[in-house]
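Missing here is one protein chain; the remaining ones are kept as they sit in the complex.
The letters A, B and C name the chains in turn, as written, and every chain counts its residues from 1.
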Amino acid sequence: MDVLYFAWVRERIGIPRERVDTNAATVMDLVEELRAREERYAAAFADLSALRVAVDQTLTEFDAPISGSREIAFFPPMTGG
Amino acid sequence: MDVLYFAWVRERIGIPRERVDTNAATVMDLVEELRAREERYAAAFADLSALRVAVDQTLTEFDAPISGSREIAFFPPMTGG
Amino acid sequence: MDVRVQEAPFDFGVEAATFASGCASSGAVVTFTGIVRDVADGLKAMEIEHYPGMTEAALSQIASEAKERWSLEKALIIHRHGRLAPGEMIMMVAAAAPHRKDAFEAAEFLMDFLKSRAPFWKREITRDGATWVGAKDADEEALRRW
Partner (left out) sequence: MDVRVQEAPFDFGVEAATFASGCASSGAVVTFTGIVRDVADGLKAMEIEHYPGMTEAALSQIASEAKERWSLEKALIIHRHGRLAPGEMIMMVAAAAPHRKDAFEAAEFLMDFLKSRAPFWKREITRDGATWVGAKDADEEALRRW
């Protein structure tokens, strides 16, 4: 699936998006896989209360299932308007 | 003093303003004097809950003093905006 | 602070743009515009009577109070009188503040006071004649918020 990063999450990880092959069942499982990869991922995902997640462009929670999803995005709380 | 009428009060009394010589102490005293004049005044002032009054261009109550005032205006509740 | 009482139409787009372009230190601009509704009840015109002198004084006082209560950078009130056709703009208010909550509240405050404390009286002209618009209880109720 495609994993996207925005704002300081993008900066910390260093790339705006990447293709990830995973069998993760939930967003949280995917987060654990990413955290285990490298320090920059561990740093970006250190405090989940400072992060939001969208699955296939819809805001959701970290315990949401992701099997069959095409696009997971991680970002800080939004500041529009 | 000058007495002004607006909206349906003006229509009922038939004139937009007039000069009134009075020794009325309060708005209410003036209303009683006007009521006693003619049927059209009595009709216009029949229901004071449907009327508002301004003394020298400031909204006030019917028991307000008017000695020394230059301009008393009677009108229905306002419908601006 | 800018208060205008006039019979002539105003250009809402120009007024709104001019107001907002002078608000660089504010961040939040709210406008309200009232339009003569063009509904299928045979309304031919809206006539607005006012009390020259008192109108300007009342609007200035309302605008000053709003400016003080919400620390507005600017406030604008334009209100027309005379005969208006359906679709014409009756009035507008605008408020500029550093934060949106203040701009919204100030604009609502201006409107609530304009509705029942500024000396305007509306009359609807239809095929069947002319009818003075009655004050609404909801408008009097709205003032209690402030």
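Just so it is clear, a residue touches a chain if its C-beta (ideal position, glycine included) is under 8 Å from a C-beta of that chain, and two chains touch if they have at least 3 such contacts.
Here the structure is a predicted model, which is why all the values come from computation and not from measurement.
Interchain touches from the omitted chain, evaluated on the whole complex, reach A, C. Across C:Val5, C:Leu84 or C:Ala103, the single residue that touches the chain missing here is C:Ala103.
In the full complex, chain A touches the hidden chain at residues 4, 6-8, 10, 54, 57-59, 73, 75-81.
Remark: the residues of chain C touching the chain excluded from display are 11-14, 16-18, 20, 23-39, 86-87, 89, 98, 100-101, 103-104, 107-108, 111, 138, 142.
One rule holds in what follows: only the chains that are shown with their structure count from here on.
With respect to chain C, maximal separation of chain centres occurs for A (centres as means of Cα atoms). If you average the Cα atoms of chain B and of chain C, the two centres end up 26 Å apart. Between chain A and chain B the centroid-to-centroid distance comes to 71 Å (mean Cα coordinates, whole Å).
If each chain is reduced to the centroid of its CA atoms, chain A and chain C end up 48 Å from each other.
For chain C, no residue reaches two or more other chains under the stated contact definition. Within chain B, not a single residue touches two or more of the remaining chains.
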